[in-house]
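As you look at this complex, bear in mind that one protein chain is not there, while each of the others sits in place.
Residue numbering begins at 1 within each chain, and the chains themselves are lettered A, B and C in the order written.
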Amino acid sequence: MATDTGDTVITIANPDFAKAVLSSFNRQNAMQLIQASMPVIEHGLTEIHVPHWDGIEQQHGFIHGGVVGMIADSAAGYAAMTVVPADASVLSVEYKLNFMAPANGEKLIARGQVIRPGKTLIVTKAEVFSVVDGQEKVCALMQQTIMVMHGRVEK
Amino acid sequence: MATDTGDTVITIANPDFAKAVLSSFNRQNAMQLIQASMPVIEHGLTEIHVPHWDGIEQQHGFIHGGVVGMIADSAAGYAAMTVVPADASVLSVEYKLNFMAPANGEKLIARGQVIRPGKTLIVTKAEVFSVVDGQEKVCALMQQTIMVMHGRVEK
Amino acid sequence: MATDTGDTVITIANPDFAKAVLSSFNRQNAMQLIQASMPVIEHGLTEIHVPHWDGIEQQHGFIHGGVVGMIADSAAGYAAMTVVPADASVLSVEYKLNFMAPANGEKLIARGQVIRPGKTLIVTKAEVFSVVDGQEKVCALMQQTIMVMHGRVEK
Partner (left out) sequence: MATDTGDTVITIANPDFAKAVLSSFNRQNAMQLIQASMPVIEHGLTEIHVPHWDGIEQQHGFIHGGVVGMIADSAAGYAAMTVVPADASVLSVEYKLNFMAPANGEKLIARGQVIRPGKTLIVTKAEVFSVVDGQEKVCALMQQTIMVMHGRVEK
């Protein structure tokens, strides 16, 4: 089994990637603090969802840009984690994020995706959508670099 | 009165900038959610502080990278707000952030600074420090673009 | 006539966009210096091609990363120019570029694309491909912010 990202076919390095990712995600208090969940974990792709609630708003009643960045960074980082061996962990080296529209609507969906897997570095992207009346509207776009740490399994 | 950022002297466009910034910051629920405060507001510079508490941790007991990004983006955005006229507001267009060390220690300090003021766009930076045994250690570096929206005062 | 970029349909603001873009490109000495050409100009998309010749190499015989960045930035900037009114010009505000593979092969193709058009700011991306034995291989990925300057036609 493998994933095709256009010009790259990524073989599955850890058959239990979904379990490993979800277990890590569930131990992130900060994700619980903002009421985030991770309903989608596929090979090379994850989704983080956050309902729009008042605790995560900024001064205009939109969801805070910091929360947008937080779930974009995490969704893409976990997408990278789905493609590394079971005895490796991943680290977010850096990312760049463009805000493209206010994060209003009922909820946010951050969709993280592996663009270019590598042994040491993985390039990923995330798109964040606000769901308004059931329709997804892009509100942010992120490009990220992930480092793979071999032999350092996440406990 | 003015601020010197090396090759640029920024004149003060809004004498009440500190009041305007603090009032905006205090209406951001998301900043309260993570227990952030803004003890420093100078012309061209702000600081956001966050104590290390378990609700904002990731799976290894460090402060979540998303929180680091959140306060870096906000501190630099508010630094930009200190240099715009009273009838203008600011918008975070995009930023790029490098994580340089784990966010451990007693608290985080995000120091946002105006690098290049402009009529429509302002370039800023933020450094995030973790305070370990009273000593500041850099843990992240951010470069950001802010858009000024003239005639749109923040209510 | 219009272009569909997923969730956004971009109407054509300047029917003569191809002529305007090509005329601007042809006046860029730096593009001639590196032997770049622009064989593709569509609404929301341009391509810059550069043959692999020794004058643009780095120390290992690959095409210099600076040339990769140069054509990525330009292709995406010109993609933005295709969607603005005839009396507007565009300015590259900032970009972020990931190098993903060495730029070897017979030639480089930078494909610039509008991701999110806006009245004042346009978000674009570019992918740079090296053509090796006739096959395109991604070697860089860029995300960019463009500013639209209305009423400032490029002469």
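Here is the rule we go by: a residue touches a chain if its C-beta (ideal position, glycine included) is under 8 Å from a C-beta of that chain, and two chains touch if they have at least 3 such contacts.
Not measured: the values here are computed from a predicted model.
Enquirer: Of the residues in subunit C, which ones touch the absent chain?
Expert: The missing chain touches subunit C at positions 24, 27-31, 33-34, 54-59, 63-67, 69-71, 73-74, 91-99, 154.
Enquirer: At which residues does subunit A meet the chain that is not included here?
Expert: 93-94, 96, 120-121, 145, 147
Enquirer: Applying the definition given at the start, please give the residues of subunit B touching the unseen chain.
Expert: Subunit B touches the missing chain through residues 6-7, 96, 98, 100, 115-116, 118, 123, 136-138, 141, 143, 145.
As a working rule, only the chains that are shown with their structure count from here on.
Enquirer: Fitting the CA atoms of subunit A to subunit B, what rotation angle results, rounded to the nearest 5 degrees?
Expert: That pair's rotation angle lands at 180 degrees.
Enquirer: Which chain lies at the heart of the structure, taking centres as C-alpha averages?
Expert: Most central by this criterion: A.
Enquirer: Taking each chain's centre as the mean position of its Cα atoms, how many Å separate subunit B from subunit C?
Expert: 33
Enquirer: Quick one: subunit A and subunit C, Cα centre-to-centre, how many Å?
Expert: Once rounded, the distance between the two centres reads 28 Å.
Enquirer: Where in subunit B do residues touch at least two different other chains?
Expert: Subunit B, residues with two or more chain partners: 93-94, 96.
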